[in-house]
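A single structure is presented below for examination.
All protein chains but one are shown in place.
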Amino acid sequence: METIGKRQWAIVDGYLPAWSNGPDPEMTSHEAICILNAGDREARVELTLYFADREPVGPYSLTVPPRRTLHQRFNDLEDPERVPTNLSYSCIAVSDQPVIVQQTRLDSRQAENGLFSTIAYAQ
Amino acid sequence: METIGKRQWAIVDGYLPAWSNGPDPEMTSHEAICILNAGDREARVELTLYFADREPVGPYSLTVPPRRTLHQRFNDLEDPERVPTNLSYSCIAVSDQPVIVQQTRLDSRQAENGLFSTIAYAQ
Amino acid sequence: METIGKRQWAIVDGYLPAWSNGPDPEMTSHEAICILNAGDREARVELTLYFADREPVGPYSLTVPPRRTLHQRFNDLEDPERVPTNLSYSCIAVSDQPVIVQQTRLDSRQAENGLFSTIAYAQ
Partner (left out) sequence: METIGKRQWAIVDGYLPAWSNGPDPEMTSHEAICILNAGDREARVELTLYFADREPVGPYSLTVPPRRTLHQRFNDLEDPERVPTNLSYSCIAVSDQPVIVQQTRLDSRQAENGLFSTIAYAQ
(Lines give C-alpha, C1' and ligand atoms only; values in the text may rest on other atoms or scores of the structure.)
Protein backbone atom coordinates (compact mmCIF):
# COMPACT_ATOMS: atom_id res chain seq x y z
CA MET A 1 0.00 0.00 0.00
CA GLU A 2 1.30 3.47 -0.90
CA THR A 3 2.26 5.56 2.12
CA ILE A 4 -0.57 7.88 3.09
CA GLY A 5 0.14 11.58 2.88
CA LYS A 6 1.40 14.51 0.82
CA ARG A 7 4.63 16.49 0.61
CA GLN A 8 3.36 20.10 0.71
CA TRP A 9 1.14 21.53 3.43
CA ALA A 10 -0.07 24.97 4.41
CA ILE A 11 -1.37 26.48 7.64
CA VAL A 12 -2.77 29.93 6.96
CA ASP A 13 -4.14 31.20 10.26
CA GLY A 14 -1.14 31.00 12.55
CA TYR A 15 -1.15 32.91 15.80
CA LEU A 16 0.53 32.55 19.17
CA PRO A 17 -1.58 33.98 22.01
CA ALA A 18 0.51 36.24 24.22
CA TRP A 19 -0.68 35.06 27.61
CA SER A 20 -2.31 32.08 29.38
CA ASN A 21 -4.40 30.85 32.28
CA GLY A 22 -4.14 27.48 33.98
CA PRO A 23 -1.47 24.91 34.87
CA ASP A 24 1.70 24.79 32.76
CA PRO A 25 2.43 23.10 30.37
CA GLU A 26 -0.96 21.50 29.67
CA MET A 27 -3.05 24.67 29.60
CA THR A 28 -0.41 27.10 28.33
CA SER A 29 -1.60 28.92 25.23
CA HIS A 30 0.13 27.41 22.25
CA GLU A 31 -0.09 26.51 18.61
CA ALA A 32 1.25 23.24 17.27
CA ILE A 33 1.97 21.67 13.92
CA CYS A 34 1.28 17.95 14.17
CA ILE A 35 3.01 15.75 11.59
CA LEU A 36 2.39 12.05 11.08
CA ASN A 37 4.97 10.02 9.21
CA ALA A 38 3.31 6.64 8.69
CA GLY A 39 5.97 5.47 6.27
CA ASP A 40 9.16 3.52 6.73
CA ARG A 41 11.64 6.31 5.95
CA GLU A 42 12.63 9.29 8.07
CA ALA A 43 10.90 12.47 6.90
CA ARG A 44 12.77 15.75 6.76
CA VAL A 45 10.33 18.63 6.96
CA GLU A 46 11.16 22.28 6.39
CA LEU A 47 8.86 25.01 7.66
CA THR A 48 8.76 28.53 6.24
CA LEU A 49 6.82 31.20 8.11
CA TYR A 50 5.05 34.04 6.29
CA PHE A 51 4.04 37.38 7.78
CA ALA A 52 2.02 40.43 6.79
CA ASP A 53 4.79 42.98 6.64
CA ARG A 54 8.16 41.30 6.21
CA GLU A 55 9.98 38.63 4.25
CA PRO A 56 9.42 34.96 5.12
CA VAL A 57 11.53 33.35 7.84
CA GLY A 58 13.00 29.88 7.57
CA PRO A 59 13.68 27.14 7.07
CA TYR A 60 12.90 25.58 10.42
CA SER A 61 14.12 21.99 10.06
CA LEU A 62 12.22 19.13 11.65
CA THR A 63 12.77 15.40 11.51
CA VAL A 64 10.03 12.81 11.94
CA PRO A 65 11.28 9.24 12.31
CA PRO A 66 9.52 6.43 10.44
CA ARG A 67 6.20 5.33 12.01
CA ARG A 68 6.23 8.26 14.43
CA THR A 69 4.20 11.40 15.03
CA LEU A 70 5.58 14.81 15.98
CA HIS A 71 3.57 17.46 17.82
CA GLN A 72 5.76 20.54 17.51
CA ARG A 73 4.70 23.67 19.36
CA PHE A 74 5.53 26.81 17.37
CA ASN A 75 6.27 28.40 20.76
CA ASP A 76 9.31 26.13 21.06
CA LEU A 77 10.92 26.85 17.68
CA GLU A 78 14.20 28.73 18.08
CA ASP A 79 16.28 28.33 14.94
CA PRO A 80 16.60 30.53 12.86
CA GLU A 81 14.55 32.69 15.28
CA ARG A 82 11.69 32.53 17.77
CA VAL A 83 8.12 32.97 16.54
CA PRO A 84 6.62 36.27 17.75
CA THR A 85 3.48 36.20 19.90
CA ASN A 86 0.36 38.25 19.14
CA LEU A 87 1.28 38.48 15.44
CA SER A 88 -0.45 36.65 12.59
CA TYR A 89 1.60 34.30 10.48
CA SER A 90 1.21 31.46 7.98
CA CYS A 91 3.33 28.33 7.59
CA ILE A 92 4.24 26.15 4.65
CA ALA A 93 5.69 22.72 5.36
CA VAL A 94 7.61 20.85 2.68
CA SER A 95 8.53 17.24 3.37
CA ASP A 96 10.77 14.83 1.45
CA GLN A 97 8.37 11.99 2.35
CA PRO A 98 4.57 11.76 2.38
CA VAL A 99 3.24 13.05 5.70
CA ILE A 100 -0.04 14.36 7.08
CA VAL A 101 -0.31 17.70 8.87
CA GLN A 102 -2.84 19.04 11.35
CA GLN A 103 -2.83 22.43 13.09
CA THR A 104 -3.99 22.92 16.68
CA ARG A 105 -4.27 25.99 18.85
CA LEU A 106 -5.11 26.20 22.53
CA ASP A 107 -5.94 29.74 23.57
CA SER A 108 -6.28 30.08 27.34
CA ARG A 109 -5.97 33.86 27.55
CA GLN A 110 -9.41 34.34 29.04
CA ALA A 111 -9.18 31.43 31.52
CA GLU A 112 -11.62 29.62 29.25
CA ASN A 113 -10.25 27.23 26.66
CA GLY A 114 -10.41 28.32 23.09
CA LEU A 115 -9.44 25.21 21.19
CA PHE A 116 -9.42 24.31 17.54
CA SER A 117 -7.76 21.81 15.29
CA THR A 118 -7.99 21.39 11.55
CA ILE A 119 -6.33 19.32 8.87
CA ALA A 120 -3.98 21.63 6.96
CA TYR A 121 -4.19 22.31 3.23
CA ALA A 122 -2.42 19.64 1.18
CA GLN A 123 -1.02 19.72 -2.29
CA MET B 1 8.03 24.07 -7.75
CA GLU B 2 4.51 25.17 -8.65
CA THR B 3 3.06 27.78 -6.28
CA ILE B 4 0.89 26.13 -3.65
CA GLY B 5 -2.78 27.08 -3.65
CA LYS B 6 -5.98 27.48 -5.61
CA ARG B 7 -7.87 30.39 -7.16
CA GLN B 8 -11.44 29.82 -5.90
CA TRP B 9 -12.39 29.47 -2.24
CA ALA B 10 -15.62 29.35 -0.29
CA ILE B 11 -16.53 30.05 3.34
CA VAL B 12 -20.08 28.94 4.00
CA ASP B 13 -20.75 29.59 7.67
CA GLY B 14 -20.02 33.29 8.00
CA TYR B 15 -21.29 35.13 11.06
CA LEU B 16 -20.22 38.22 12.97
CA PRO B 17 -21.16 38.02 16.66
CA ALA B 18 -22.89 41.19 17.80
CA TRP B 19 -21.12 41.72 21.09
CA SER B 20 -17.92 40.87 22.99
CA ASN B 21 -16.21 40.38 26.34
CA GLY B 22 -12.56 41.04 27.13
CA PRO B 23 -9.79 43.44 26.13
CA ASP B 24 -9.98 45.08 22.71
CA PRO B 25 -8.77 44.30 20.05
CA GLU B 26 -7.42 40.83 20.97
CA MET B 27 -10.62 39.42 22.46
CA THR B 28 -13.16 41.34 20.38
CA SER B 29 -15.58 38.99 18.66
CA HIS B 30 -14.62 38.79 15.02
CA GLU B 31 -14.43 36.66 11.93
CA ALA B 32 -11.43 36.72 9.62
CA ILE B 33 -10.50 35.45 6.21
CA CYS B 34 -6.82 34.52 6.24
CA ILE B 35 -5.10 34.43 2.85
CA LEU B 36 -1.59 33.17 2.18
CA ASN B 37 0.12 34.20 -1.03
CA ALA B 38 3.28 32.08 -1.12
CA GLY B 39 4.03 33.02 -4.71
CA ASP B 40 6.16 35.74 -6.26
CA ARG B 41 3.35 37.82 -7.77
CA GLU B 42 0.87 40.11 -6.05
CA ALA B 43 -2.52 38.42 -5.68
CA ARG B 44 -5.72 40.36 -6.28
CA VAL B 45 -8.59 38.73 -4.42
CA GLU B 46 -12.24 39.62 -4.81
CA LEU B 47 -14.76 38.62 -2.15
CA THR B 48 -18.48 38.26 -2.77
CA LEU B 49 -20.82 37.87 0.19
CA TYR B 50 -23.99 35.80 -0.02
CA PHE B 51 -27.03 36.11 2.25
CA ALA B 52 -30.27 34.26 2.94
CA ASP B 53 -32.70 36.88 1.74
CA ARG B 54 -31.03 39.34 -0.60
CA GLU B 55 -28.73 39.59 -3.60
CA PRO B 56 -24.98 39.09 -3.11
CA VAL B 57 -22.82 42.06 -2.15
CA GLY B 58 -19.40 42.72 -3.65
CA PRO B 59 -16.80 42.73 -4.82
CA TYR B 60 -14.67 43.54 -1.82
CA SER B 61 -11.17 43.95 -3.28
CA LEU B 62 -8.12 42.78 -1.38
CA THR B 63 -4.47 42.70 -2.33
CA VAL B 64 -1.94 40.25 -0.93
CA PRO B 65 1.68 41.07 -1.79
CA PRO B 66 4.02 38.27 -2.88
CA ARG B 67 5.28 36.08 0.00
CA ARG B 68 2.88 37.68 2.45
CA THR B 69 -0.15 36.64 4.48
CA LEU B 70 -3.26 38.72 5.06
CA HIS B 71 -5.59 38.26 8.04
CA GLN B 72 -8.59 40.37 7.11
CA ARG B 73 -11.35 40.77 9.68
CA PHE B 74 -14.78 40.88 8.04
CA ASN B 75 -15.68 43.41 10.75
CA ASP B 76 -13.30 45.88 9.09
CA LEU B 77 -14.59 45.64 5.51
CA GLU B 78 -16.25 48.90 4.43
CA ASP B 79 -16.38 49.03 0.64
CA PRO B 80 -18.92 48.53 -0.96
CA GLU B 81 -20.66 48.28 2.46
CA ARG B 82 -20.11 47.07 6.02
CA VAL B 83 -20.89 43.44 6.90
CA PRO B 84 -23.95 43.18 9.17
CA THR B 85 -23.57 41.57 12.60
CA ASN B 86 -25.81 38.77 13.88
CA LEU B 87 -26.72 37.73 10.31
CA SER B 88 -25.55 34.59 8.53
CA TYR B 89 -23.55 35.00 5.34
CA SER B 90 -21.27 33.05 3.03
CA CYS B 91 -18.21 34.27 1.14
CA ILE B 92 -16.59 33.31 -2.14
CA ALA B 93 -13.05 34.47 -2.79
CA VAL B 94 -11.65 34.54 -6.32
CA SER B 95 -7.94 35.22 -6.74
CA ASP B 96 -5.88 35.86 -9.87
CA GLN B 97 -3.00 33.89 -8.30
CA PRO B 98 -2.90 30.63 -6.33
CA VAL B 99 -3.56 31.34 -2.66
CA ILE B 100 -4.69 29.39 0.39
CA VAL B 101 -7.64 30.47 2.53
CA GLN B 102 -8.57 29.72 6.13
CA GLN B 103 -11.56 31.03 8.10
CA THR B 104 -11.38 31.89 11.79
CA ARG B 105 -14.01 33.13 14.22
CA LEU B 106 -13.53 34.30 17.79
CA ASP B 107 -16.83 34.54 19.62
CA SER B 108 -16.46 36.19 23.01
CA ARG B 109 -20.11 37.03 23.60
CA GLN B 110 -20.40 34.90 26.70
CA ALA B 111 -17.07 35.98 28.26
CA GLU B 112 -15.77 32.52 27.32
CA ASN B 113 -13.90 32.10 24.07
CA GLY B 114 -15.68 30.31 21.31
CA LEU B 115 -12.96 29.79 18.75
CA PHE B 116 -12.77 27.86 15.53
CA SER B 117 -10.69 27.84 12.40
CA THR B 118 -11.00 25.71 9.30
CA ILE B 119 -9.42 25.53 5.88
CA ALA B 120 -11.97 26.88 3.39
CA TYR B 121 -13.36 24.90 0.47
CA ALA B 122 -11.08 25.06 -2.57
CA GLN B 123 -11.79 24.52 -6.22
CA MET C 1 -16.82 30.09 -14.85
CA GLU C 2 -18.18 26.77 -13.63
CA THR C 3 -20.32 27.03 -10.51
CA ILE C 4 -18.27 26.28 -7.42
CA GLY C 5 -19.31 23.27 -5.38
CA LYS C 6 -20.19 19.59 -5.32
CA ARG C 7 -23.40 17.55 -5.21
CA GLN C 8 -22.71 15.07 -2.39
CA TRP C 9 -21.69 16.04 1.14
CA ALA C 10 -21.31 14.23 4.44
CA ILE C 11 -21.34 15.38 8.06
CA VAL C 12 -20.22 12.52 10.29
CA ASP C 13 -20.18 13.87 13.82
CA GLY C 14 -23.73 15.12 14.28
CA TYR C 15 -25.00 15.81 17.79
CA LEU C 16 -27.64 18.07 19.30
CA PRO C 17 -26.76 19.09 22.87
CA ALA C 18 -29.71 18.59 25.18
CA TRP C 19 -29.55 21.83 27.13
CA SER C 20 -28.25 25.41 26.95
CA ASN C 21 -27.07 28.47 28.83
CA GLY C 22 -27.46 32.08 27.70
CA PRO C 23 -29.92 34.25 25.78
CA ASP C 24 -32.17 32.57 23.22
CA PRO C 25 -31.86 32.18 20.24
CA GLU C 26 -28.25 33.35 19.82
CA MET C 27 -26.69 31.20 22.53
CA THR C 28 -29.05 28.22 22.36
CA SER C 29 -27.14 24.99 21.82
CA HIS C 30 -27.62 23.98 18.22
CA GLU C 31 -26.10 22.30 15.21
CA ALA C 32 -26.52 23.73 11.72
CA ILE C 33 -25.90 22.64 8.16
CA CYS C 34 -24.86 25.69 6.16
CA ILE C 35 -25.36 25.45 2.40
CA LEU C 36 -24.15 27.96 -0.17
CA ASN C 37 -25.70 27.93 -3.62
CA ALA C 38 -23.55 30.34 -5.63
CA GLY C 39 -25.13 29.30 -8.92
CA ASP C 40 -28.03 30.67 -10.91
CA ARG C 41 -30.46 27.78 -10.43
CA GLU C 42 -32.44 26.80 -7.36
CA ALA C 43 -30.84 23.88 -5.55
CA ARG C 44 -32.94 21.08 -4.10
CA VAL C 45 -31.09 19.36 -1.31
CA GLU C 46 -32.15 16.15 0.39
CA LEU C 47 -30.75 15.21 3.78
CA THR C 48 -30.62 11.66 5.13
CA LEU C 49 -29.75 11.10 8.78
CA TYR C 50 -27.85 8.02 9.95
CA PHE C 51 -27.82 6.60 13.47
CA ALA C 52 -25.97 3.95 15.44
CA ASP C 53 -28.85 1.60 16.09
CA ARG C 54 -31.67 2.15 13.61
CA GLU C 55 -32.40 2.65 9.93
CA PRO C 56 -31.70 6.04 8.33
CA VAL C 57 -34.36 8.74 8.45
CA GLY C 58 -35.22 10.99 5.53
CA PRO C 59 -35.34 12.63 3.20
CA TYR C 60 -35.49 16.07 4.73
CA SER C 61 -36.07 18.38 1.76
CA LEU C 62 -34.45 21.80 1.62
CA THR C 63 -34.44 24.43 -1.08
CA VAL C 64 -31.68 26.99 -1.57
CA PRO C 65 -32.54 29.76 -4.04
CA PRO C 66 -29.92 30.86 -6.58
CA ARG C 67 -27.18 33.12 -5.13
CA ARG C 68 -28.36 32.48 -1.59
CA THR C 69 -27.05 30.79 1.54
CA LEU C 70 -29.08 28.68 3.96
CA HIS C 71 -28.13 28.12 7.59
CA GLN C 72 -30.47 25.35 8.67
CA ARG C 73 -30.47 24.33 12.31
CA PHE C 74 -30.99 20.58 12.71
CA ASN C 75 -32.99 21.49 15.83
CA ASP C 76 -35.66 23.02 13.57
CA LEU C 77 -36.15 20.08 11.19
CA GLU C 78 -39.60 18.52 11.62
CA ASP C 79 -40.46 16.52 8.50
CA PRO C 80 -40.35 13.49 8.40
CA GLU C 81 -39.52 13.69 12.15
CA ARG C 82 -37.63 15.80 14.68
CA VAL C 83 -33.93 15.12 15.29
CA PRO C 84 -33.33 13.61 18.74
CA THR C 85 -31.08 15.43 21.21
CA ASN C 86 -28.18 13.79 23.04
CA LEU C 87 -27.85 11.12 20.35
CA SER C 88 -25.08 10.85 17.77
CA TYR C 89 -26.03 10.99 14.12
CA SER C 90 -24.48 11.54 10.69
CA CYS C 91 -25.94 13.36 7.70
CA ILE C 92 -25.57 12.98 3.96
CA ALA C 93 -26.74 15.82 1.75
CA VAL C 94 -27.42 15.25 -1.94
CA SER C 95 -28.05 18.30 -4.11
CA ASP C 96 -29.21 18.57 -7.71
CA GLN C 97 -26.89 21.58 -8.17
CA PRO C 98 -23.31 22.25 -7.06
CA VAL C 99 -23.33 23.61 -3.51
CA ILE C 100 -20.88 23.94 -0.64
CA VAL C 101 -21.62 22.64 2.85
CA GLN C 102 -20.23 23.54 6.26
CA GLN C 103 -21.23 22.14 9.65
CA THR C 104 -21.36 24.24 12.81
CA ARG C 105 -22.20 23.39 16.40
CA LEU C 106 -22.63 25.73 19.34
CA ASP C 107 -22.64 23.84 22.61
CA SER C 108 -23.60 26.08 25.55
CA ARG C 109 -24.43 23.36 28.04
CA GLN C 110 -21.75 24.39 30.52
CA ALA C 111 -22.40 28.16 30.27
CA GLU C 112 -19.16 28.32 28.31
CA ASN C 113 -19.30 28.28 24.53
CA GLY C 114 -18.12 25.16 22.82
CA LEU C 115 -18.02 26.15 19.18
CA PHE C 116 -16.75 24.45 16.09
CA SER C 117 -17.25 24.64 12.36
CA THR C 118 -15.76 22.56 9.59
CA ILE C 119 -16.18 22.18 5.88
CA ALA C 120 -18.06 18.93 5.29
CA TYR C 121 -16.72 16.01 3.25
CA ALA C 122 -17.39 16.46 -0.46
CA GLN C 123 -17.59 13.94 -3.27
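First chain written, first letter: the chains are A, B and C, and each begins at residue 1.
Just so it is clear, a residue touches a chain if its C-beta (ideal position, glycine included) is under 8 Å from a C-beta of that chain, and two chains touch if they have at least 3 such contacts.
Keep in mind it's a predicted model, so treat the numbers as computed, not measured.
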Thinking of the whole complex, not just what is shown, which of A:I11, A:I35, A:L62 or A:C91 touches the missing chain?
A:I35
Which chain C residues touch the hidden chain?
8, 10-13, 18, 50-53, 55-56, 86, 88-90, 92, 103, 105, 107, 109-110, 112-116, 118-121, 123
Go through chain A and note every residue touching the omitted chain.
4-5, 21-22, 26-27, 32, 34-36, 38, 67-71, 100-104, 106, 108, 111-119, 122
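Here is the rule we go by: only the chains that are shown with their structure count from here on.
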Quick check: how many Å separate the C-alpha centres of chain B and chain C?
21
Per-residue multi-chain contacts in chain A, two or more chains
112, 116, 118
